[in-house]
Each structure stands twice: as C-alpha cells, then as structure tokens.
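My questions will all concern the structure given below.
Of the protein chains in this complex, all but one are displayed in their positions.
After this line comes chain A, so read on.
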Amino acid sequence: MTTASASAGAVVERSGTATAYPRYLAGKLGGAAVSLFAVLVTSFFLFRIIPGDPVKAMTQGVPTSAEQLATLRRQFGLDLPLWQQFTDYCAKALTGDLGMSYQFRAPVGELVAQKLPATLLLTGVAVVIYSALGLWLGTRSAWRHGGLGDRLNTGIALTLWSVPSFWLGLLLIIVFSVGIGPVPGMFPTGGMESGDETGLAYVIDVAHHMVLPVLTLVAVGYAQTLLVMRASLLDEMGGDYLTTARAKGLRDDLVRRRHAVPNALLPTITMIFINLGHVAAGSILVETVFSWPGLGGLFYQALSVPDLPLVQGLFVVFAGAMILMNLLADLLYPLLDPRVGR
C-alpha cells in the first residue's frame, strides 16, 4: 500500500492502462499452469518412490505366476524406463486419462466422475453455509469486539473447531438418527438417498440425508472464516475512511456494510476460495462416518489397497481443484479490489 507521503509528490495521475488486466490474467494463468505441472511431477515421482511393488499389491492373496506378473507389468507400462513412464503419464493426464484403477479395473477418470457430484454437493453446500455464517458472525464479533457477544461467539466457534469431526458426526447420529430419550430418530444414519424416490421427493430425500453431515462440517468449519473475518475487520476499524463515513452522517450499520466490510472482505475471500478448493477432496472422515458415496470414501478405499493409479489420480484431481479455485480467487480479486490488476 502506498502511503500518503510517498505518493504526495506525484502530480500526474497514475491510472492503470487498458492492458493491465490482460497482463495480470496471463500472469495468473501462467502461474496456474506451472503449479499444475509441479503437481504432475510430484504425483508421478512421489508414488514411484513409495516402496512396494504395485503389481504384487494388486495380486495379493491370488496365486500368480511370474509370467502373469510380467504381463501385468507390461499392461500397466511398469516395464518401461522411468522417463518414458513419466512422459506417457503427463501426456495422458493432460487428456484426462488418469490411468486404470487396479482395484476396480476401471478408468480412474470414470470413477472420479461417478463420485464427484455427491462430494461437490455435500462439501459445496457446507462450505457455502459455513463461509456465510463465519462472515456474518465474524463481522458482528469485530464490530462489538471485547463485548460479551464477541467473547461468546469466538469461544463457541473455537470449541467447535477443536472437536474431531468424526466424533461430532457420531454424536449427531446417536442423538438425531438413532434417537435418545425424548429425542426421536429424525434423520437417516447415512447414505445419500433412500433409493425409491423420484422428482421433488428425491430432492427432499437427499436434503434430508444431508442435514447431519452438513451440520457436522459447518460446526467444525465456520470458526476459521469467523476468525479471519474478525481479524481483518478489526484491522480496518481504525481506518480513517471509517471516520470519514461517520462524519458524513451515515448510520452505523451503513458505515459497517458499505465501508468497513468490503475492505475487510479482501483478505477473507482468498481463504474462502481455498476452502472451496478443498471441496473436491471432501472430508474423508465425515464421508466415512455418514457412508456418503463421495470422493472422500473412494480415497479411503484407494489408500487401503493401496490402489496406486487411483490414489495418484485423486491426488491430481484434489490438487487441480485447489489450483483452479486459487485461480478463480485471483481472477475475482481485481473486481473487489480496484488496486489490484488494473
């Protein structure tokens, strides 16, 4: 940020040129491409140095002859030199071919495509809800900082943040699915659908299945947004421009909404997009506890074999989602902050 004294001498205006945004855009796209390449390199070599013969792992418990092993090796390209495996791998990955899962004998891409919607739905809804909740509570907390409401607010959020998500999930299942004392079992214990509904009834059924897992994710997740928003709004609250806004005769809530919050949002928005980047990876623990048919569960299954191409493919998908969301945040940022990229 330029200080008033540093910029004071300038008489000429330093407005951005018309080419500034395209250049900014190109820079960010280039950065994303480099990151993606780094992910491919990492995933390839990381999984090559993990000890254990993948073909042996695949055929565990099944009596296999040496010829059969060699055939399998050839089939999966494991007999080629390392550099050739790598170039093949990159070329295929860029066309969306992430290899074959040993375990399911199906293309990794297909498996991901099958499970992705359930995960996007669950974690997407949860992230949107906890981001909104965190922003709202964080704003309230900061605006009346030090007060009872603030202390209560941050105290509860921090407590929930430190609760393990699987434990909270199980607790919610016991109380609201199984039922305890006067509380009847109101929600299904797991899964995404009952299986026999169509149309609107299906939508309601899925929503019904989502309540508890979403509640779990929101409860353990909103504290982070709250704390970041609170801190960044507290930073803004000493700002001279807020004194100007008050001096203009604005109501307190307008000073907050129109002036303080848009500035405080800037650091928070990056974090929200990082959380959205996590959406693809879902939450392994919560998906497992609620038997949610998503990528988190798939990842768990892949790890327990281990199903090398599937683990590797999911790693690339998860990292790719992070890169994509970061890129979106970078592209959105100039729209929120006129000082960037113009």
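Here is the rule we use: a residue touches a chain if its C-beta (ideal position, glycine included) is under 8 Å from a C-beta of that chain, and two chains touch if they have at least 3 such contacts; residues count from 1.
Please note the rule applied: contacts and distances are computed from a predicted model.
**Q** I want to check something: the complex is missing a chain, and I'd like its UniProt protein name from "Lactate utilization protein B", "Ferrous iron transport protein B", "Twin-arginine translocation signal domain-containing protein" or "ABC transporter ATP-binding protein".
**A** In UniProt, the chain excluded from the picture bears the name "ABC transporter ATP-binding protein".
**Q** So which of A:L250, A:I274 or A:V305 would be touching the chain we can't see?
**A** Looking across A:L250, A:I274 or A:V305, the contact with the absent chain belongs to A:L250.
**Q** Which chain A residues touch the hidden chain?
**A** 2-5, 7-16, 239-241, 243-251, 259, 262-263, 266, 336-339
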